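Starting off with a structure, shown below.
One protein chain is absent from this view; the other protein chains keep their places.
Order as written gives the chain letters A and B; numbering starts at 1 within each chain.
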Amino acid sequence: MTTTLETDVVVVGGGVTGVAVLRDLALRGVHAILVERFDLGTGTSGRWHGLLHSGARYAVRDQESARECIEENTTLRRIAPHTIEDIGGLFVLLPPDDEAYAAQFVEGCRASGIPTEELSTAAAHRREPLLAPDVRLAFAVPDGGIDSWALLRSMAADVEARGCQVLVRHPIVGVERTGDRITAVRVHDAVAGQDRTIGCQWVVNAAGAWAGDVGRMAGVPLTMIAGKGVMVVMASRYVRGVVNACRKPADGDIIVPQHEVAILGTTSEQVSSADDISVPPADVDRMIDMCAQMVPAIASGRVLRAFAGSRPLYKPEAPAGGGAGGDTREVSRTFTVLDHASRDGLDNMFSIVGGKLTTCRQMAEAVVDRLAERMGVTEPCRTATEVLPGADHGHHQVAAPLARVERDQAYGELICECELVTRGQVREAVASGLTELEDLRRKVRLGYGPCQAAFCAWRAAGMLAEGSEEGDPVAGLERFLEERWRGQQSTIWGDQARQALLNHAIYRGIFDLRGDGVPDEAAAVSPEEGA
Amino acid sequence: MLHVEQTADHCIKCNVCNTVCPVSAVTDLFPGPKYEGPQGQRFRAGIDTGDSPDKSLDYCSACGLCTQACPEGVMVAEINQIARSRLVGDRGGLRLRDQIISRPSLMGLMARPVAPVANAVMAAKPVRVLVEKAMGVHRGAAMPKFSAMTLRSWARSHRDPAGTTRTVAYFHGCAAQEFEPEVGAAVVRVLERNGARVTFPKQGCCGLPLVSNGDFDAGRSYATRLVRALRGSADDPGVIVASSTSCGMTLKAKYRELLGLDDADTRAVSQAVYDICEYLVGLDDDGSLNRSFAPIRARALYHPPCQLMAHGVGLPALDLLALVPGLEVERSRAGCCGTAGTYGVKVEKYQIAMDVGQTLFDQVAASRPDFIVCDSETCRWHIAKSTGLPVYHPVQVLDRAYATA
Partner (left out) sequence: MRADVVVVGAGPAGLATATRLAEAGRQVLLLARGNGFTHWGAGSVDVLGRVGGEPVERPLEALDRLPEGHPYHLIGQAAVRDGLDWFSRFTAAAGLAHRGDLERNRGQVTAFGTLRPTCLVQEPAAGELSGRVAVVNFAGFRDFSSALCAQRLRRAGIDATPASAPLPAWDHDRYFTGVELARAIDDAGFRRRLAPGLARAAAGADVAVVPAVLGVGRGHEPWADLQSLVGTPLVEAAIAPPSIPGLRLFAAYRARLEQLGVRWQFGFPAVGVERDGDRVTAVRSEGASRVLATRCQELVLATGGVAGNGIEANRDGTLTERVAGLPVDGFGDRLGFLGTRFLGDQPLAAAGVRVDGELRPMDASGAPLLANVRCVGGLLAGHDPTVEGSREGVALATAARVAALLTATPAR
């Protein structure tokens, strides 16, 4: 049995690009519905390093991307400062690096419009006390840190307030096509367990690394390259701002501090599917060893977890079927709007592929401009000037959660101590309809910290139990614990091994939980995400 | 981030530190070492953008019991102290009260010429009330008495005995110099009974009160001056004894851990420092301790200062007191007497200090010892004031036992 919805535009994909497209449409007065197979940000938008690009990383080899980045860097700071840590970045030259590259770097930044400043090594060390003592050159750039969850939440709140709809847990299962037009999109409501049909006039494929799958469903050939990158999360922040190695982009050349952790990145390996999120232990070791060249303390530091995500790479001349193996850094990081009318004879679908999180708004503007023209909508794009809800808070301050708890003397209210999440925050999230610990984790950062939910998970399970007689919070807790555990074997040693064994002694030893409620091959509510 | 701050990595949130914190036990203004230390650290790290968010941090007394109890090696108290120094930095330095009470040698210098008057004035209740209102030093807080004669002037007129077989340098600290020269004299005599010649290298304040209050810059200048003064003694005679457990601790570890001073000279000095009781027990291990003690038929209660535990040498005073015939020694069950250096004299912390010390005071009231023994001077003053009993440094007991032998 299906239920039917009607809209002007269906946007496929709940990453930052899809939600940005929805917002752009909403601000132009177009009604649209977004469909997403899991939850917002469970694709690449939730599995990346959190860098708000200054563009400097592309200044030497990909100046088109570099320029896009610096423009959007400025725009995002204007419209969504609350999702951004205003921390700056450094590019540092270490002894084995090529000084000639530094000269190219400076020139490339200048040509791309990226403001840089050379710092003395003394100034660089004052700014970053843990920087390796043998740094030879240092350049400051306007990198920042951006929280994609916060950006998604902010944009989603904005679009829902303007009457558009976001349907999560609604994977697309097919399209209805009449001749050269799509008339409807078929989705499966995973929560209600039934299919729905969404009648529409236009479709925007913003499925990122999975855009090829959507294309196939629509009957158009579209090959994406999944460029997997592994990232390692350290238990504390180490650096104040972003630290990059001043060299041709390679493995382990960036450290991005985000909230209370530091993310070491990354690798670049073509894989056959964007759903391949496995983390080889050798990659973890490599990240640590390479990034420790820039910040030596990392070599003896505690690793919280590691995760992988796929860059949504598009190469017009990519071979059919996609391959595996090989470095994908040669592929340009700029974005492409595909008009399937001229390309494939499908009149009413566009795809927006490639790009990066920093340019999501710009990508949305590009595709919506083309779509609006075809639709006869004359409203211009306003997404660069309309600020997002929450912007009045200014830039995110890392110490903000501590400041809040101190101001309110709310120590007694802490549910998640590592992340300073209070009872009130959890209650609010539960009241907004969240019933799964995994959702609480994404919404309020419960369980993100070093103890990996040793204490907060059962406190939160208790609060869920208080809220409702139904369900089985203990089984939900077991599911949550198993989900958090997946893929962690490659990053557990030392301190984290002691933490894991203590957690095991608590849940299995004291509480005698055996995971009976979690079958071996249980599919997760949504794939595990990064920090 | 210093090595100390990176120990926060070891925290597995097990709550053991929270079970031993004497301050969070008596007040809910202090949410405990786990919250302030390794947990709060993650939110403070890398921030230099204006006001530190911490208010509750100020209630940490830095007693160090958390660091000792932690099974993972997190240096919780030290993390808190470093965070406090940033808090002070953000606020533009110490308030006047803390600047004054952090400089005992300066106070001594000023008060000594008029010591009897100064002492009488500070004992007068109306004066104390005034001082409390003007400066924030609680009217009930124990204040040491300024001594008219300093330890060093006593030492100048003291003659080395003949036939000594070893030489020991003495770091006496401000307490023995300004307030308790009798303790210093006892140290010298006890060492001499053990064949030692005691030297008095030029020295100043170790800077601990400044460091405890969070002024690390001032602390560093005191530290470098003192290290320079003691450097020679670290080589020759190679042994520097300290009779103040907290000042000895500062030299042994706090310059390195808190102030980040890890140069060769600082290391040489720190490795040459021994707590006086630690040194005497070391002599006993080698069989060369003079054990001819006369009996002291009395009952004593020994309170190990929290700072002594941090030396990691056990409780040498207990081993020594056990050698005095007739002396029954009961051990305090309290981890901290409450004063924690200058913490307990402050008007906003005084009641907390008294509540923390209640375990000890109750034990004293129940046991009714003849006197109390404690290695740390601020503890001695605080305990004496609160119990009305005499409180001695362990070497004063040994000195008495030697003298009557």
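The definition used in the following text is that a residue touches a chain if its C-beta (ideal position, glycine included) is under 8 Å from a C-beta of that chain, and two chains touch if they have at least 3 such contacts.
Computed from a predicted model, the values in this text were never measured in an experiment.
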item: Missing chain: touched chains present in the view; value: A, B
item: Touching the absent chain when the full complex is considered, from A:Leu76, A:Leu130 or A:Ile415; value: A:Ile415
item: Per the touch definition above, residue among A:Glu107, A:Glu373 or A:Glu466 touching the missing chain; value: A:Glu466
item: Sole contact to the chain not displayed, among B:Val313, B:Val347, B:Leu389 or B:Ala405; value: B:Val313
item: Chain not shown, touching residues in subunit A; value: 281, 285, 409, 411-412, 414-415, 423, 454-455, 458-459, 461-463, 465-466, 469, 472-474, 478, 481-482, 484-485, 488-490, 492-494, 497-498, 500-515, 518, 520
item: Subunit B residues that touch the omitted chain in the full complex; value: 14-16, 18-19, 24-29, 31-32, 67-73, 249, 251-253, 270-271, 273, 281, 285, 309-315, 318, 331
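FYI, only the chains that are shown with their structure count from here on.
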item: CA centroid of subunit A to CA centroid of subunit B, Å; value: 51
item: Of subunit A, residues touching subunit B in the complex; value: 129-130, 235-240, 257, 260-261, 297, 300-302, 397-399, 401-403, 406-407, 409, 411-412, 414, 417-418, 420, 449-451, 454-455, 495, 498-499, 502
item: List of subunit B residues in touch with subunit A within their complex; value: 1, 6, 8-14, 28-29, 31, 34-35, 39-49, 52-56, 72
